[in-house]
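With one protein chain removed, the remaining protein chains of the complex are shown where they sit.
Here the chain labels run A and B in written order, and each chain numbers its own residues starting at 1.
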Amino acid sequence: MSSHRLRGLAAAVFVLCAGALASPSPAAAAGQTVTIWWNQGFYPAEDQAMKDVVAAWEKQSGDKVDLTFYNGSDLPAKIISAITTGEVPDLCYVDNGDFLLLPQNAWNDKIVDVSDVVNTQKSLYNQTALTAASLYDNVTHTRSFFGVPLKQQALHYFVWRPMIEAAGYQVSDIPNQWEQYFDFFEAVQKKLRAKGQRVYGLGYSLATKDSDSTYLFNQFLVAYGGGGIVTPDGKLHADDPQVRQAAIKALTKLTTPYKEGYVPPGAINWGDPDNNNAFYAKQIVMTPNATLSIPVAQMEKTDQYMHEILTEAQPNGPDGKPVTSLVSIKLAFIPKGSHDADGAKDFLKFLIQPKNLDTYLAAARGRWLPVMPSIVKDDPFWTDPKDPHRPVATKQEVDGPTMPWFQSFNPAYSDVNAEQIWGKAEANVMTGGMAPENAVDEALTQIKADFAKYPVPAQ
Amino acid sequence: MGGSSALPASAVPARRVRAWRGGVQGADAFWAAAFVLPYIAVFLAFVIYPVGYGIWLGSGAASYRALFSDPIYVRTVINTLVYLAIGVNLKLFLALLLSGFFMRPQRWVKALLLVFILPWAVPAIPTFISIHWMLNGQWGLINNLIWDLFQADGPPWLDTPGLAMGSTIVAYIWKWLPFWTIIFLAGRMAIPKELYEAASVDGATGLRSFTSVTFPLMANLYTVCTLLSTIWTLGDFNTVHFVSGGGPALQTHVLATLGIRDAFELGDPKLGMAAVITALPLLIPLVILLMRRLSKGEVQL
Partner (left out) sequence: MTASRLRRTLGSLGAGLVGLIILIWTLAPLYNMVLVAVQTKDDVFSSNIWPPHPNFFSFAAVFQESYWYLANFWRQMGNSFFIGVAVALLTLAIGAFTSFSIGRLRIRMGWLLTNAALLTYVIPMSFLAIPFYRIMQSYGLVDSPWAVIAVEVTFATPYAIFIFQQYGTSIPHELDEAARIDGAAPPQVFWHVYLPLMAPALVAVGTYALLLAWNEYLYAFLLLSSDQTITVPVALGKFLNSDEAPWNYLMAASIVYALPPLVIYYIFRRYMSAGLTMGGVKG
């Protein structure tokens, strides 16, 4: 008897507990509330600007918004998990979503087509933004807009003017040709080291984590003519000799200075903030970064912001022509299973009205750039000649040649980035003693394996 | 244990209520069951379910094919073994030696013990971040000191795989040495003084008294501590994550950090779980050994 009772009790309690714990979350059940998960901004004003847009839309539409800001480093995992379990928010935005989330989930038909949103402002978007937002759905076998472009980023180079001068150079001495440009900072280091300073000329990440090293390598790949590694039809061209040669040159140009001591040894281990740190610490003369965060974070220090930190566009390529900037387009998206996709779309249409988008982006102090040339034209904030940084970046990204990242063409490249295949190739050369040719061949083999998982149908 | 011995030991000598002992019946059985229900609920909901779910997640053959073909995984397994073999054993050996040192009767030794315990009493995350910076090749405290003294760049503590692994192990020892020293200290204090006196009458002092008295009595404790510490260290995420971060070039991951990386950075929970599950062939024998030792009841923790 007693054991029966015991078992019955245990079962009852377990069912009770499980029932209580497994009850669905209340937010998802409500109908008229749009649940938004948004990447936390880099400045408090950025979050405030988003809250203001939301409040304005709530007033206009009469709907409610449940807006939560999450840290960008754990939001992707949260969204992946939400999509897996089906309890999704109505609208998401993550800074690195265009790298990690959108291509695969569009491919697997897990995202809502937002063409009707994008089309409301289609004529205003730049072509790169439209290309990047157009993703392939492997279930319906169509390419369509699955993300709504909000802002963009590309690599710029930041230099300490006082260090250049301490080495006996002028800013005008900095060459504008690819190879010479990077070699110049080696010369600066030699001069400064001769004076007993503990500095490195080149401060770029060569790590196998975060995104800085990936960004730099791929930009170098494009500069050396390897931009055709993936074509807009989603096909990989790993066997194209031009791509292979470009990859070898990029790898050699990036790793040789490391081996010769012109890049801090720690760069093999740098996370995304570490080049910023080393730059603020004045331990490196030059560093590439994919946003304007380096000067913008020092805005309160007028001397540094106005005079000491230089923002430079990319030098001309090894072929002497302007280098196409690899532009990452930041996309908002609506996961399938959203309870109020219409509300989310309505909010997005409101957000991408040029005036609202401009206000939102300007609140981030120009850390990100607009995806609509008209915003730059209409708001003097972006081209203000008194600002030493913003106009440089704007000119490069809005006027200069640009192209989207390869994962918009095929989600396999997302895996290539996440697995840090190029970062590992760099490590193989720097610490493994591998020849760049072999490291590139090994990387291309792995890249082919990743692409095999995403076969593009003949179009 | 102090408190209880002061109590009247046997208020009810002869008339034992047998229902209390052995078999339980009726109302008592009901209460006995009621009292264990919360734990059973916790065990089912938060042990059985996650373990089962984890095994299910990590049961696909494709994950293992992907895992075993990854050169990082092979490196990670080697790292894990090195981390356990050197980290745990060096730490426990040092702890055993230091517990002897802290047996010294002087006042300053007692005061030093209070300071010595700090690494364990302070939360792990800030101290590991601090160690990570101390070891930074460009602006860390240690290389600053080397630069000030010799005008030369110090070793890149975290930037070559070997040094980074070594640094992580040192940080791990720093954090956990005090805990195990205290355990061994308690073990030593429980050895009756008469044994040492008897040994010294027989002419055993110093090392001899250690090998003839201390070690035999501590051997079982030492073994259990080694087993337990190995198991805990196998699951250690914080040290590697915050000190070397798995770098450079993913060369210093251990299974616990690789699993989390695969699951959350690569967004592949199945691969992550597969990495964790490959630790089971090492974990399960350790657990069986430990449970046998513990159930003998010779050592309690």
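Keep this in mind: a contact is a pair of C-beta atoms (placed from the backbone, for glycine too) under 8 Å apart; a residue touches a chain by one contact, two chains touch by 3 or more.
If you're wondering where the values come from, they're calculated on a predicted model, not measured in any experiment.
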{"item": "Chains in view touching the one left out", "value": "A, B"}
{"item": "Candidate in contact with the missing chain, chosen from A:137, A:186 or A:272", "value": "A:272"}
{"item": "Residue touching the undisplayed chain, where the options are B:67, B:95, B:164 or B:221", "value": "B:221"}
{"item": "Residue of B:165, B:234 or B:250 in touch with the missing chain, whole complex considered", "value": "B:234"}
{"item": "Contact set of chain A toward the excluded chain (per top definition)", "value": "2-3, 6, 21-25, 40, 42-44, 68-75, 77-78, 81-82, 84-85, 87, 198, 271-273, 276-277, 280-283, 293-294, 297"}
{"item": "Contacts of chain B with the absent chain, listed as residue ranges", "value": "1-5, 7, 9-13, 15-17, 20-24, 27-29, 31-33, 35-36, 38-40, 42-43, 45-47, 49-51, 53-54, 57, 98, 101, 104, 106, 108-109, 112, 114-119, 121-127, 129-131, 133-134, 139, 141, 144-145, 147-148, 174, 178-179, 182-183, 186-187, 189-191, 217-218, 220-221, 228, 231-232, 234-238, 256, 259-260, 263-264, 269, 272-273, 276, 279, 283, 286-287, 290-291, 294, 297-301"}
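Keep in mind that, in the parts below, only the chains that are shown with their structure count from here on.
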{"item": "Chain centre separation in whole Å, for chain B relative to chain A (CA means)", "value": "39"}
{"item": "For the chain A and chain B complex, residues of the former touching the latter", "value": "2, 5-6, 9-10, 13-14, 17-18, 21, 74, 76-77, 80, 100, 196, 198, 207-209, 264-266, 268-269, 271, 278, 281, 283, 418-420, 423-424, 426-427, 431"}
{"item": "Chain B to chain A touching residues, read off their complex", "value": "24-26, 29-30, 33-34, 37, 40-41, 44-45, 136-139, 147, 151, 153, 156, 158-161, 164, 244-251, 263-267"}
